[in-house]
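For reference, the structure discussed in these notes is given below.
Every protein chain except one is present and positioned as in the full complex.
Going in written order, the chains are labelled A, B, C, D and E, and every chain counts its residues from 1.
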């Protein structure tokens, strides 16, 4: 059933007589055969995919975050006189690197002809959103400070809170997603997912003053819509209820299948909210609640009071 | 409701005529305006916050861990004759770097006058706790070995288990928290949170022989108190039940709001324990249990037996 | 009860008169005493453990992944003519580094005599499995693409999905586990756990076309057996129900205590499946379900329908 | 006469009232003015020169040297089975990086149209010469071993001797010079000059079995021609006698103005040989000799015997 | 007479019975005794010298050179719009690092009280000279291009010529020397000496349009004064004739003891010019000439015509 038995029965461990050099050559050649078959299967033989690099995008996002918050996320000795030069130089470098990655995605997606011009235009439009992103993040940081009794200062929140890290990545990724490079956006989202355990699909729309506390295990789906002043705790899922299939048996992709959460809603740890339902404004969803239907504004849902 | 619509309607993508150099200059200037407004709002104009560096603190904790366990977490070729020199040099360097970070926090907190002397005194007191920290960690490692049927050796536990990584960070962070640098402590806690998915507030008091298995999603709040020989599984929450607000509407900060878990308690995966309640010694809390009231010693709580 | 009180009462903070140099010397000497006591306790005085290095193994796995998928996980500018040289050189280097780590584990485990030859033989057997690992991973990537409505291309899946990262690590770790280096295997599993929040014990047997979506909080135990075309969501546990103790009071190690999940099963987010039970082929387990008994093929289990 | 006086009289040191931020801005602006004036002067305003990178070329030459002599100049642990993969992968990478640098030079030289194709063609031709370069270098290493009484082995010579380092760089640079990228070639020559104090213009033609002992201060001019089995010591100059000017007063560039040194000649330390003269085969030139006329074969020239 | 005999007779190699750990401890303790004796001898016991760092200064000079010539010595992808941000940020960082090093020298020189303010003032004065330094260097680059028949472009000269590297370092070091940090200046000069073999004391005053060809072995003394449009070749010495001693027998330090070279002088390779003599404007000094007396303008000195 698994690869295990095959390994255990493998007689080569006891009697190892094949020459090692042949062996590496043999493995290289086997891997090439599998690779070529896979490329052929995907109609990519002769033009293997060159995808955006996660490593480069991680650097880009770190640089953008430092340009957005130079005093708190920038280098240690930054002085007042040097700060605009730092911001300008960091943006210039990061946007150039981002353009390279965007170009890769556009080429990979088949738009070869004017990938270069498109990439520049797209990144320019992205750059123009940065002040708006900073303003939204300021509202998020304030929401975290006000929403957590353990928070001692606004600055602590920016430096420490994984929820803020996740939202910085999301607000950047969401703009890129909307501008037409969903793979680049997704890689940025997964960088945050890996760092924080918070998994927000870049397609999700999230309003100002958003706060996720603790955060590990939070999942927010592609078509979720979240209003202003919403607060989530760890392990909350805003997911899809079911995955309709097409007649061919393949999943229908892209339909609206995740919840709408209106302004001023709080969702406590472990709650699971599934499907294209609406959580009315001002509602509170208790810990571990399992919810698959819409609720009106100002509802208070709690788990069965059996404990 | 979100930033998306704004982007999609942004007409600049089609007609991009502004000179790029002007654009970067424009963005730099917009970001400065937002930054200055934010600094003014926080009464920090002219003295922007210089916070402890997460990157430096990560290095400090790695160095301290290597000094505490040089054979297993130190460099590869360490010899018996060189081990004390390694420990001494590593401590000397790590404590100096820690002093820099502590000084930053003290200055940030407004204690400018004798921040330097205070930082040295504080780190000296911290250093004096290191042997005690090592002894506690030895008890934790042993508890992990004894508590997990899959553990094959004590050394494996130290190198592999995310629960141990989290506890190394916590025991260091907790001493710093008690000594008066809660931001430094919190950053260290979040480094562990990011690596392990285990979120322990540095304020939590945890006794010897503590073991968290698997660990992803565990949350332990600021005022939690945990006795000796306690064992937790993944996704356990020791949280607050509610967040009382002051008359002004802001959250009350710092009150005792998390559980007390007495000696020899086991809490299975996904259990949620909320509020300043007491779990009596020797109790067992079953998986996914939701618990908001105190229970006497030797209690055995399980989820509704509906499955 | 905790280290906190001790620290707070520590009188050294107020009156710090001891010379600092003496202090570091004192701490070094205290740490040595504790270390020697610990080594003696483990019968390792004079031969402290030299364990495999997590850092080196992380590099090895990254290199193996790049050799398995050079176009998508290899370096940026790789050309068609250079690809086999890249694969061959990367394998040669990674396997040599792996041999060093395997040798360490064998020596640590007490097999000093022919550790060198054993390590080479073992790594050769491991290398021979690489083409098979690649084929299994191709099936996993395809399963992810087909199982997630948000996936836009097979290549996106390989680069982005944490479930794929976890499975790459698992398939490598599992072969090493079966070949007799469980500690090396475990460290590799924990590297993935830290990156993805997905905790798969290297002993678990997993069939082809396996897909974990989102993934944070998933735990799969040592003796779990998973068939083909199985799909899991975040926070699913395939765990042990209880931990039998030997007469001496120590836990029984190594017995079959985790579930068997047959082909074509889907387990939704947060479900907890415990004990050596069997989930019959084609079954669906709903979100948050708590399951401790076997179910026949094609079962559909859902949580209490109270929502 | 120098910048000193200006600095000493600079009144700004005593009375420093200008705001620092303005100052950096002022310097940046002054530097821009000078830069623009300089670009305008060179007719490069709007297309500033992008030159080959010394840092990248240093990496390329190190990689080529490792590919030519993998056992002695390659990485430490190279095994017999992996050696061809190392050579192939190193060549593939180094030649790709070299192509980038060559493309820059071609573009800088004004050949914009098909710079990319030309660069590839040129580097392909360069690569085809590598086996010939290795053979020549083998003859040089042997000559060094046979020519120095202090040499204990052929391998020592390759690893230690600055003369060999210089010749490795030269033989690579010379082929590039002949193929039409003199700037790239010159940068490589200057890398060797900096490391060894030996300054060989890449235009110089040098036959097999060439040896320079000690080497510091050796200068070999652009149009020098050196036969087989020639040996030079430190501080030898093969230079130009005079620099004829054109009517406009500018130096005539590129004429044949350096010596021809025939086969089997030895030139001892500090000798200066100037102009398009011929040193006949088998001749010996003594230390510190100053020579500006041709000499027949088998001549033995020594300094005035005044000491 | 040397350390050799002692080593060869050392009986410890044959009979090595001392414990190694003791040995390292013994060496550490011996080195401490020698160190303390040396510090005591220099009246520095208790305040060991903290000198400027060569490594940091090398970085500072590289950054300043990139800020002065961003297109040719800056990073690869620099765009027109980003260039001033690069220059400003690079200056800001480099000047801050330079301030740290200058502060160290001032403290080392005994000026403890206001070392910080002095360092800032001094570096500000230095920064104000940068545009002037760039202008001088432009004249030097042009002189190199016009003076070397092998030079193909002005840009090649800047990137390749060791003489230019040496002059960039010198012009920076000279301003620092004049401003009162001779040790910092000297370290910068030695960085160039190591890279190029050209040894220019930072005290030397050098006019515009200065060119050194090849350069290895050039030595220019502390009190040398060089006019405009001067050209030197390799191994030229502008040195002191004798070193007068004070009555106490120690050397007199700081007197004017090196040559004055007036405008438009050319000095060919290997010429040695010693003492406070004057080389009249427009003169030519032939190769290997040894000169210890002043000569009038337009002199042409050649070596004895014995060859």
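Note that in this section contacts are C-beta pairs under 8 Å (C-beta built on N, C-alpha and C of every residue); 3 or more make two chains touch, one makes a residue touch a chain.
From a predicted model like this one, the values you see are computed outputs, not experimental measurements.
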Could you list, sorted by label, every displayed chain in contact with the chain left out? B, C, D, E
Just one of B:30, B:59 or B:93 touches the chain that is missing; which is it? B:93
What residue numbers in subunit E mark contact with the hidden partner chain? 1-4, 6-8, 10, 12-13, 16, 20, 23-25, 27-32, 34-35, 38-39, 42, 48-54, 108, 182-183, 186-187, 190, 193-194, 197, 199, 201, 203, 216-217, 219, 221-222, 235, 237, 239-240, 243, 250-255, 257, 270, 272, 274, 288-293, 304
Can you list where subunit D touches the absent chain? 67-68, 70-72, 76, 80, 83-84, 87-88, 91-92, 95, 121-122, 124-125, 127-136, 138, 146-156, 159-162, 171, 174-175, 178-179, 195-197, 205-207, 214, 216-217, 225-228, 234-235, 269-270, 287-288, 303-304, 306-307
For subunit C, enumerate the residues touching the unshown chain of the complex. 19-21, 23-24, 28, 80-82, 85
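We adopt the following convention: only the chains that are shown with their structure count from here on.
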Steps needed, at minimum, to get from subunit B to subunit C via touching chains? 1
More contacting C-beta pairs: B-E or D-E? D-E
Indicate the whole-number Å distance between the mean C-alpha point of subunit A and the mean C-alpha point of subunit B. 23
Expected list for subunit A, residues touching two or more other chains, is 20, 23-24, 28, 80-82, 84-85, 88, 91-92, 197, 216-217, 235, 270, 288
Determine which chains touch and list them pairwise. A-B, A-C, A-D, A-E, B-C, B-E, C-D, D-E
